[in-house]
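Structure record follows, encoded as structure tokens.
The complex is shown incomplete by one protein chain, all other protein chains being positioned as in the whole.
The letters A, B and C name the chains in turn, as written, and every chain counts its residues from 1.
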Amino acid sequence: MSYNLRLLIDCPDGKGLIAAVSTFMAMHNGNILSAAEYVSSPPSNTFFMRMEIEGDGFGLRREEFDAAFAPLARQHRMSWRTTYTDRPQRMAILVSRYDHCLLDLLWRWNARELAAEIPLVISNHPDLARRVEAYGIPYHHLPVTRDTKQAQEAQVRALLEEHEIDLVVLARYMQILSPEFVGAYPQKVINIHHSFLPAFVGANPYQQAHERGVKIIGATAHYVTAELDAGPIINQDIAHVSHRDRVEDMVRVGREVERRVLSQAVRWHLEDRVLVDAHRTVVFE
Amino acid sequence: MSYNLRLLIDCPDGKGLIAAVSTFMAMHNGNILSAAEYVSSPPSNTFFMRMEIEGDGFGLRREEFDAAFAPLARQHRMSWRTTYTDRPQRMAILVSRYDHCLLDLLWRWNARELAAEIPLVISNHPDLARRVEAYGIPYHHLPVTRDTKQAQEAQVRALLEEHEIDLVVLARYMQILSPEFVGAYPQKVINIHHSFLPAFVGANPYQQAHERGVKIIGATAHYVTAELDAGPIINQDIAHVSHRDRVEDMVRVGREVERRVLSQAVRWHLEDRVLVDAHRTVVFE
Amino acid sequence: MSYNLRLLIDCPDGKGLIAAVSTFMAMHNGNILSAAEYVSSPPSNTFFMRMEIEGDGFGLRREEFDAAFAPLARQHRMSWRTTYTDRPQRMAILVSRYDHCLLDLLWRWNARELAAEIPLVISNHPDLARRVEAYGIPYHHLPVTRDTKQAQEAQVRALLEEHEIDLVVLARYMQILSPEFVGAYPQKVINIHHSFLPAFVGANPYQQAHERGVKIIGATAHYVTAELDAGPIINQDIAHVSHRDRVEDMVRVGREVERRVLSQAVRWHLEDRVLVDAHRTVVFE
Partner (left out) sequence: MSYNLRLLIDCPDGKGLIAAVSTFMAMHNGNILSAAEYVSSPPSNTFFMRMEIEGDGFGLRREEFDAAFAPLARQHRMSWRTTYTDRPQRMAILVSRYDHCLLDLLWRWNARELAAEIPLVISNHPDLARRVEAYGIPYHHLPVTRDTKQAQEAQVRALLEEHEIDLVVLARYMQILSPEFVGAYPQKVINIHHSFLPAFVGANPYQQAHERGVKIIGATAHYVTAELDAGPIINQDIAHVSHRDRVEDMVRVGREVERRVLSQAVRWHLEDRVLVDAHRTVVFE
């Protein structure tokens, strides 16, 4: 079965980094399908790289790669990781009652736009079970009340661990995750916030937007961190609205933006195109 | 010389308002070129209307209109005003050192996209004098320091009064106007803020945007009120940016958005398309 | 049950038309919720109007309206029709194998964004049956070969008649309808063409676009007429592409545009916002 290797690197900037990595690949007969680099602004001056190598004909076997690359990485003080396109990430979707983001993800997954396995969908409501099961995906209904919040989150985490989940997508999941949860999945939880962050942080952003009389509404996909709505932004987009749009019209128009923004962010993440540079993201589109 | 009459109305909503006004026009042989209406949400339920009548063939002379229309207006408790397209508004532009919004306005004015007279441009810097004078428009350099702020503003206001200015456009004017100034020109001062309000209120929005790691930058044209950056929004738009865009790239990209957003807001205002509904605008595009 | 009346008019332009119609409504105690007008350019000078009246409190019963309005219509030589929002149109969707436009329509219908009944979906392939039936909508598989084309179309038409279909949506239906079919449903068949018409008429527009090296791909929703891809355009939009996008990437990006453009066109049609002015459309958004 054919596959590609993806190599993700960040390290202090310096001369010769591209040469070092690409020569390493050439030495092992690797065909570089794509390469992208970026150096962040001073004072950090971090070098970021994403390289995709054709597995076919590459001289290093999967189990050999790490040992072969480690000395080079050490020499340049690289943080690095590899992924293989024939081992798709395992993605869980958490959802409440709104179905638009969920269904868009499922449709794209079914259309093979998203390279992932989806072992389960978890919801605190039963409403969307049939929709999910129609795609052959198990639906776990874990209701939550103020009193059972901790226990329910423990159940969620147990399921994620059991299913060896690599990525958690909050597709309009209306519960705030605990810092412990977030800390256990660093840069592995993607949320869609239904506003153009940092405007309208918190609850009811469309209501807030309507009251302020904005002419544009937006959506923001971001990694979840302990601070609410403040994690690194992956993707944002907007739609125009007018005075004629009531809150419910903004909600309708916003659905379109939310699902597009989230699905694209998830696709980029699954293709290892998103690296985190402190509280910002580098997206190698 | 041919002209159109524009009638702008707001009043409590009720049945028969369109019929009353359009019948009044028909009675006087007026040809309605365009009509637009809007009723704001409860609890205010205000009816807004903009109607444009062909002057040619209209049975009411300009000086007769007010007396003829007043009883109808009184009956429906209308606030109303009329404008005539052969009497363009008199617009002053206030600017500091950035020229992009200014030049775009002047270019559009010259291309007859903006139906206004521009008797003067005022700046607290001398830099842009030649550019403005090339269009045959007087340039007033009124420098300002912390100590002379009040005196300079008085000079500005004297010039605006002398030239009978109807609309003041702040085309990246880097001075905050006093509440007295703003109060003297209600809904007659348009500012361009170089962010997607309400995100990044205040100084250095591109710097703020860069630090937050946003993927979109925006610009907002709004009426100036006593509260900084909080006036009714007329127009907003955005441009996409990436991690590669440094603050100076955002500034460059932002110039494009700012000038487009401001020019369009000014055009709508000059065509009497913008009505104010509390702290929001109704824009009859 | 509460409802609104919509009145759609076109007639030769003239003074007093808005007054006549709005006075008629006021006379019968009708509350005008929205009104939009447009006069087409010379030489046609046709007046188009769409008016929405609150059913609640309106003094004319449904069965009385026509007789009451007819004399006024005759006097102004109006073509006109009424619709009632509690009698949604009956919409059939024709589809082949691509599911993105179909599923988007069904999702919006389910989310109550589309005011229609969908008594059936017809396809020349069996593939999408389960997806459609999950929404509780019957799926008719009517296969077609070169030899059975006429017979299959007759079957389709029989089904449409049997189900009293008002609107036929071709959601990537890969069969060309006969002129007889099209003639039987004037301005009642909406097609999505996967290019920015009039560029790339006919088959394989993404292949054509890729070969030409365009930087934008588009989609066009239009009424179907006897001439292929030449009917009145209702809606168009685009997405940016780059040299990196192969034909299959354009197809993926295009799906997003196609479904959005088609769904919006269908929504406008169902809300009686689209009037036809010769080979162009008037869209009262």
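Convention: contacts are C-beta pairs under 8 Å (C-beta built on N, C-alpha and C of every residue); 3 or more make two chains touch, one makes a residue touch a chain.
Just so you know, these numbers come straight off a predicted model, no measurement behind them.
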Selected from C:74, C:112 or C:212 as touching the chain missing from the view: C:212
Hidden partner chain, touching residue among B:212, B:260 or B:279: B:260
Hidden partner chain, touching residue among C:60, C:167 or C:197: C:197
Interface with the unshown chain - residue positions in subunit A: 15-16, 18-20, 22-23, 25-26, 29-37, 39
Sites on subunit B contacted by the missing partner chain, in the whole complex: 99-100, 103, 107, 111, 113, 130-131, 134, 252, 255-256, 260
For subunit C, residues in touch with the removed chain: 38, 40-41, 196-200, 212-216, 218, 232-238, 240, 242-244, 246, 277, 279-283, 285
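The rule is simple: only the chains that are shown with their structure count from here on.
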Interface residue identity across copies subunit B, subunit C - same or different by half: same
Distance between the centres, which are taken as Cα means, of subunit B and subunit A, whole angstrom: 42
Separation of subunit B from subunit C, taking each centre as the mean of its C-alpha atoms, in whole Å: 37
Residue list for subunit B, restricted to those that touch at least two other chains: none
